[in-house]
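Here is the structure we will look at.
Apart from one protein chain that is not included, each protein chain of the complex appears where it belongs.
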Amino acid sequence: MNDPVSFATEFHPSSSPIFFVELAILTLLVITSIAMLRMRRLFGVVMLSGIYSFLSAAFFVALDAVDVAFTEAAVGAGISTVLMLSAMLLTARREKPYAPGHAALAAVVCVIVGGALIYATLDAPPYGDAAAPANSYVGQAYVERSAVEISMPNIVTTVLASYRGFDTMGEVAVIFTAGLAVMLLLGIGSDRGGKDVRDVPRMVGREEDGPGLGEKPTLDDGGKSPSPKGGAS
Amino acid sequence: MDNVIHYASLFLFAAGSFFVITGALGLLRFPDFYTRMHASGVTDTLGADLILWGMILQADGDWLLIAKLLIIMLFLMFTSPVSTHSIAHAAWVGGLNPLLGKELKHHDIAPDRDETKAPVEMPGGEEQNKGGAA
Amino acid sequence: MVKFLISIAGRFIVLSLALMGIWLLLSGYFDKTTLLVFGIFSALFCAWLTLHMGILDDDSVPLSVMPGIFFYWLWLFIEIGKSNFTVAMKVWSPKMSLSPQMIRVKARQVSDSGKATFANSITLTPGTVSVDLLGEDILIHALTEDLADVGAIEDMGRKVCRVEGTRHEKAQGKAEQGGGT
Partner (left out) sequence: MIMFVVATIAVIVAIVIALARAILGPSLYDRVLAGNAVGTKTILLLGLMGFLTGRPEFLDIALLYALMNFIATIAILKFFAYRTMSPQMRDMSPRLGNGNHDGGADG
């Protein structure tokens, strides 16, 4: 932190255009998340969270973390949108009104955790510091030796697939199992699964907490729904 | 020659920026979903293409880069109409009625669905009163 | 030569080569033997999968429309530019004199990919979006009355038919029959 050469300013002078891009994206992220918080319609929230992951992946690219951005784009914008929509098929389309007491508690928890995280970043080495632990010990060895030892041009690939090969294999096995389990639970690709999904929610009829597919066909619910979001706005 | 390329890409970037902003503004200004769809098409086609062409001119003959930009352009060319069509189609079969004619009147022409079957919530409306709050 | 190219084996070879080319372009490594072998393997594997799934037909590897479609795209680019100006003017004009229309146009293309090309071309030109395709009818939402020009859209349809016509001769006749409407 007290390094005389501040790498952060060297890499990211605040006059550089990319700095303003980062600032703009961060502002948009804040706006999006506030909008997500205020929205009661779950579909809108899913849509906004898709937008949120697109923007945050762009932010990762601005921070030179391209591999993280790849993951965020594929998982955040692609898969998780689909998964959340699938989940919405089974549950309600609208958020339940929350009790104010819980909100206060949640706010306290958020403030404490957020404060702790911000406090933790104070100890982190400045952005792009060559003397930071991440860049000096094992990391440096990977950078120096992977080209010779593995002869693959991409260092991330060599670390994941070779140096940490067993680790990765375990991860892949876990994720594969989880994916299989999700497919079994959702019944994707089976005839029965689809029918079950439709039949169960039909038993329930209430509008706010009833599952989406089981909602009563109230015709004039359109513009003037007396739903929880009225109270929130 | 370098100058020509420079000014050409400057022009392409300016024009592309103009069309991107135009598309976004149309998305905000136009009165209903179906008309907004057209505005979004302006960004997807001309705006994106002009900016991508500008980038190609700026790529300094790095042909791998040019190839990637061309692939992105081609991909947008193929996917954007498909996404636009499927949004429009979903809205149409979901019963969202367009505003038609000079007076922008509602026309109840969207296909009827069997209302007794599989009731779901309204695809449209609902958050009419939400606009002011957000 | 042409006959071979539109046979299954020809499609398989062309698809593998195309996939390999895309692999090379996106990776940008030409001298790493290991990577090249993996690339060739994955290209061949994907081509085999296509064959195995039974979708290695003329819709997925549309070789028969190949020369013509590029000229069509060139023409389409110009059309897109023109109609973009119309829509952009509508956006910036303070009064926004819109008069949206829903119109129906006949899609006389024979193949599914031909119909899709036509419908996508309609959507790509701003101001018109294909909303629904029922049998041979394409339902189009147009932004203004000027843009809802059935004649111009059917002209586009005839162009698609012509591109497609290299393999479906009867598309020509069909297109000319309905040309007057």
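A, B and C label the chains in the order they appear, each numbered from 1.
As a working rule, contacts are C-beta pairs under 8 Å (C-beta built on N, C-alpha and C of every residue); 3 or more make two chains touch, one makes a residue touch a chain.
From a predicted model like this one, the values you see are computed outputs, not experimental measurements.
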item	value
Touch with the omitted chain, as defined above, among A:A58, A:A132 or A:I155	A:A58
Chain not shown, touching residues in chain B	9-10, 13-14, 16-18, 20-21, 23-25, 27-33, 36-37, 40, 43-44, 47-48, 51-52, 54-55, 58-59, 62, 65, 68-69, 71-72, 75-76, 79-80, 82-84, 86-87, 89-91, 93-97, 99, 106, 110-115, 117-128, 130-131, 134
Where the unshown chain meets chain A, residue by residue	17-18, 21, 24-25, 28, 31-32, 35, 39, 43-44, 47-48, 50-51, 54-55, 57-58, 61-62, 64, 66, 69-70, 73-74, 77-78, 81-82, 85-86, 89, 186-191, 193-195, 197-198, 213, 217, 219, 221-223
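Everything below uses one rule, namely that only the chains that are shown with their structure count from here on.
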item	value
Farthest chain (mean CA position) relative to chain B	A
Most contacted chain pair (by C-beta pair count)	B-C
Distance from the mean Cα position of chain B to that of chain A, given in whole angstrom	25
Chain A-chain C separation of Cα centroids, rounded to whole Å	35
Overlap residues in chain B, where contacts from two or more other chains coincide	none
Chain C residues touching chain B - in the complex, by the definition given at the top	22, 25-26, 28, 80-81, 84, 87-88, 90-92, 96-102, 119-121, 123-124, 126-132, 139, 141, 143
Interfacial residue positions of chain A with respect to chain C in the complex	151-153
Residue ranges of chain C in contact with chain A within the complex	29, 32, 34-35
